[in-house]
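Missing here: one protein chain of the complex. Every other protein chain is in place.
For reference, chains read A and B in written order, and residue numbers begin at 1 within each chain.
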Amino acid sequence: MVVSSDLIIQVMIWGLYAGCIYILLATGLNLIFGVMKIVNFAHGELLMLGAYITFTFYAVSGFNPYVLLAASLPILILIGVIIERTCFRPILGTGKLNEIFISIGLIYIIQNAAAMIWSDEWRTIHSPFEHITLKIFGVNLPLDYLIIVITTISILIILFLFMQRTRLGKAMRATSQNRKGAMLMGINVERMDMLAFGIGAGLAGAAGTLWVVSGQVFNPYMGSIPAVKAFAIVIIGGLGSIPGAIIGGLIYGIAENFAILTLGGAWKDAISFIILILVLIVRPTGIFGESAE
Amino acid sequence: MIDMNKTLGIGSKRARLLGVILLLLLAVTLPLIFGMNLYLLTVLVLMVIFIIYASSWNFLTYTGQGSLGHAAFFGLGGYASAIVASASGLSPYITIFIGGGMAALVGLFIGIICVRLKEWFLAMVTFGFAIIIQTLMVSQFADISGGWDGIAAPRLVPSSIPNYQLIEYYSIVLIAVFVILLFYFILKSKIGLAFAAIRENEIEARAAGIDPVKYRLFAFLVSAYFSGVAGALEIHNLGYITPEIFGVDISFWPIIYSISGGLGTLAGPIVGTIFITFIWDGLQSFGLTYLRFVIIGLLLVLIIIFLPKGLISLPDKIKGYLGKRQKKVQ
Partner (left out) sequence: MKRTLGILFIVFISLVLIAGCTEEKPPGEELKIGVVASMTGSASTTGKDIWQSAELAADEINADGGVYVADLGKKVPIRLVQGDDESTREGGQKAVSRMITQDNVDILVGGFSSAVVSAHQQIVAEHKVPYIITGASTPIITRRTDVDTTYMFHHAPTCDDSGSQIILFLDDTVRPAINSQYNFSADRPLRLAILYQDSPYGKGHQTAIKNTITNSSLNIEIVAEEAFKMGESDYRTVLTSIKNTDPDVIYVTAFLNEQIPIETQAMRDIGLNKIFTAVEPNDDPDFYKGVGTYGDYSIVQSRFSPYTVPKGPTEAAYNKFVTDFDKKYGGFPGMMGVATYEGVYIAAKAVEDAGTLNKTAVRDALATIRMPQMVENMQDQTISFSPDCRESKFELTMEQLYWDESAKETRPKIVWPEGLKETSFVLPEWYEPGQD
């Protein structure tokens, strides 16, 4: 295979764009985990819901799908809050296995409810910028990818500012560092749970919207594959660690593409789990995971 | 201290015994009452196989572990048994135990990795192993596994023998009884106590000289072995095996069955499998399609929240509720 510098830049740009989806998912997972110490295995279903809600707005209004993100995001946050209140809060502290099992129930409910509402036929959203490709330093860069990268970075910056600068954000960080301590300081930790889950769901919904606008075909079962990948990344990087997630994502992306070139595309999913297992054998808490807890 | 009742089931000893006898009686007589009814037999055979499978999966939870990828063992048992039976001409009744052995061997390997992991990681790793094994089956081992095309598996009892389906059914029931009795005796023994100790408080268990790794590995092995046997039974019943056997649905069913019946009890997976199977097929006869999945999902969520010990704890819960109300009235 001929490897040129152009190709490397090209591959990096594709990786960056695909990485955006995973980073949004992984950040949401990490946020929820940090505050609530639970893992929502139905996270991919929120991504799917985000895609469908944007699709519905798009079908009704015909607006630019990127603009519609602003409309679907609040709905996703609301759905996240409802799921947290009705499903996860009642079982908080009753055992980790219960969280995993309740997620399985949620997967069944959300996927099939979506199939009842929107049917399970394949859907597509065409971006208005589909045909615009910029040529920067000799590299082809579809405008859509650029918008997705910028949108993701903006979302992450807003999130960062929210966590660092606002009272609410600080309270959330306090909760994730020490729940009991936060409670003693008069922070309403249950409200923090709701908020964390809502934001996590919102990020997943944004990921879903960006995913389908970039040319992906979707149906109600589309969420599971990206979610599983985001999990692998989060676990490789260490639960609760944002820099870990970014490094995990990088390792993951390189390994996946390397597997395609050497072993063949059939190995793509398997290889990510092999890495996951190898990492966990060496460090059972992940690369950047806290060894305590 | 550890309450044995909690491990084995809920309710008084007499009620439990009565339940077991009635269930067995029903299992034996049902096909006879309705004559040679193929549909009933098909449903019952699959149900009993899944009782074995769900019970094996549930065996893992006695040590506080869980798995999202038991289809790996179910499928491996099926493949190993089908391949050995077709190559050697041995009766499937022998090869199912070889299939179980294969599953246990891989289970040992996976277990060594998993026993040290936290629940979330464990869930992901087991989930991943089902995918890795499926990939291996269709690529590296395609020559012996038939790749994506799959391979045929001989029937448990050749169809030339009269009443072969009935013989098949009773033999599977017999195997199920054997497996559950075996679990019962393991859990009643010192091993069962050690399991409970590890589940309740790992640090205390360690202090008492119980090595959690050893016991968890043992639970993993036993669980993998009998999941493999269940998979082999299914394959010899269906007559054909394809890599789809490693699918997520096969991994999730035993979880749904065990949770709805009652996690960490012997009766739980049995009651859960029977209950969910009939709900599932019942809902279908009303023409529900997607809604059926939604209802199963809702049921799962509701049971986890309101009935954490599963359906088998429902009578006690009702009794407790009524008792409380009576007290209030007085």
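Just so it is clear, contacts are C-beta pairs under 8 Å (C-beta built on N, C-alpha and C of every residue); 3 or more make two chains touch, one makes a residue touch a chain.
None of the values given here were measured: they were computed from a predicted structure.
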Per the touch definition above, residue among A:18, A:106, A:172 or A:227 touching the missing chain: A:18
Option touching the unshown chain, where A:133, A:164 or A:177 are the choices: A:133
In chain A, positions touching the absent partner: 1-2, 7, 11, 14, 18, 115, 119-124, 126, 130-131, 133, 140, 142, 211, 215-219, 221-222, 225-226, 257, 260-261, 264-266, 268-269
Positions on chain B contacted by the hidden chain, ascending: 11, 15, 18-19, 22-23, 26, 30, 34, 37-43, 46, 138, 147-150, 152, 154-155, 159, 234, 237-240, 242, 244-245, 249, 271, 274-275, 278, 281-282, 284-285, 289-290, 292-293, 312, 314-315, 318
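Assume only the chains that are shown with their structure count from here on.
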Residues of chain B defined as touching chain A within the complex: 61, 64, 66, 68, 113, 116-121, 123-125, 127-129, 131-132, 134-136, 138-139, 248, 252, 255-256, 259, 263, 290-294, 296-301, 304-305, 308
Contact set on chain A toward chain B in their complex: 39, 41, 87, 90-91, 94, 96-98, 100-102, 104-109, 111-113, 115-116, 224, 228, 231-232, 235, 239, 264, 266-267, 269-270, 272-274, 276-277, 280-281, 284-286
